[in-house]
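Working notes, beginning with the structure itself.
Take a look at chain A:
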Amino acid sequence: MMIESMILWLLGILLAPFFSAIILKIKAFFGGKKGPSLLINYQTLSKLFKKSSVYSTSTTFIFKLGPMVSLCATLTVLLFLPIAGHRALVSFDGDVIFIFYLLGLGRFFTIAAAMDTASPFEGMGAAREAFFPIICEATMFMLLVLFYKLTGELSLAAYFAETRPLALWHMAGSSLFFVVVSLFIVLLTENSRVPVDDPTTHLELTMIHEVMVLDHSGPDLGLIELGSFCKLFFYASLVARLICPFDMGHLLPNMGVFAGSLLLVYVTVGVTESVIARFRMDTVPRFVLSSFVLAFFAIIITMEFIK
Partner candidate 1 sequence: MVELIILISFMAGLLAFFIPKVYGRQLLVVIGVIHLFLSISLWVKRPEAIFKAYFAVTAEGMLSLIVISLLFFLISIYSVSYLEKAEIQSERIFIGSMLIFLSTMTMVTLSDHIIVMWIAIEATTLASAPLIYTYRTAEALEATWKYVVVCSVGIAMALLGSVLLRVAMDAGHIDAPASFSGMTAVAKSMDPRWLKAGFVFILVGYGTKMGLAPMHTWMPDAYSEAPSPASALLSGVLINCAYLGIFKTNQIMHAAGLGDFSGKILMIFGLISILAAATFILKQTEYKRLLAYSSIENMGIVAFGTGIGGIGAYGAMICLIHHSLIKSSLFLTSGNIMQGYGCKIIENIGELVSRMPRTFVAFFGGFIAITGFPPFGMFIGEMLIIIGAFRTGHQLEAVIFMISICVIFAGLANQIMKISFAETKTKHRIHVPKNMLWPQYVLLLTSVVLSFWMPETLYETIVVAVNSIGGGF
Partner candidate 2 sequence: MIGPLDTILSLVLLSILFSFGTSLLPGLIKVLAFQGVIVSIVPLLLGHEMATGEIVFTLITMVIRGVIIPLCIYLAIKKVAIRREVEPIIGFNASILIGLILIAAATLVSRNFVVPSISDSALLLSTTITLLVGGMFLLIARRNAIAMVLGYIMMENGIYLAGTTFSIHSRHIVEFGILLDVLAAVMIMAIILQNIKHTFDDMDTALLRTLKE
């Protein structure tokens, strides 16, 4: 059992760049282009790892620590994730709180590294990066309150492992639909996707996440990229488990179903990015706030039924 979980964890990390490439492919398709190969992200990573890093003389060790810590935090978080509905490697009651603070830790070090460069643009990006996820965190904790109300447990495995998601649907019914949408908005925000942020923009003024990593290069940048692939994988798995809550009983069919639903989530992200224009910076908070609203709303109507 442990071995299987271990393999799944490794597979998750290995396949995360592949899934991210799907988004690029979809966007290219909507733009009427052929798009890069599905393995593009692996090529980028290997290219980056072959280079060496360049450090500004004004930076300290924090700048070097940033990418490392944030990647490690993300990889640790993946340990708690019941991938494909299979039992997670580590799980204890209350681990959800730990998970979200781990993600917070990763973000803190990214921000700290960005501030360390003393570049005004990176400071601006850091401020934004700090601001939007505040609302996201509120949303996540609302969702946790909801899940806790439903299951009475505080661990990721209790919500997403095996047949648990199906049970959630049974208990909360339609309000879980709002949860899915809310989680999807969190996914877009946390991973700096359009319409909140544009990973491909070339103007520092409009960047959020990208501007913070401008000064990173070589393997450091590679670590950051890998971290962001894994982070997206984490959120996408949560959504995927909710939209496809079935348990086939065996590992392999489960993996198939899970991969299919993951694919769906990534395609949806790609389509969203293609059809929605990026929001103006002052309307972004309202968009992110709507995820909080949905989560809160789901709680209200669910509590009404459980009382």
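The definition used in the following text is that a residue touches a chain if its C-beta (ideal position, glycine included) is under 8 Å from a C-beta of that chain, and two chains touch if they have at least 3 such contacts; residues count from 1.
A word on the picks: all candidates are chains of the complex that A comes from, given by their letters.
Since the structure is predicted, the reported quantities are computational estimates derived from the model, not experimental observations.
Trainee: Pick the one that touches chain A in this complex: which of 1 or 2 is it?
Mentor: Of all the numbered candidates, the touching one is 2.
Trainee: Which residues of chain A touch candidate 2 in the complex?
Mentor: 170, 172-175, 178, 285-286, 289-290, 293-294, 296-297, 300-301, 303-305, 307
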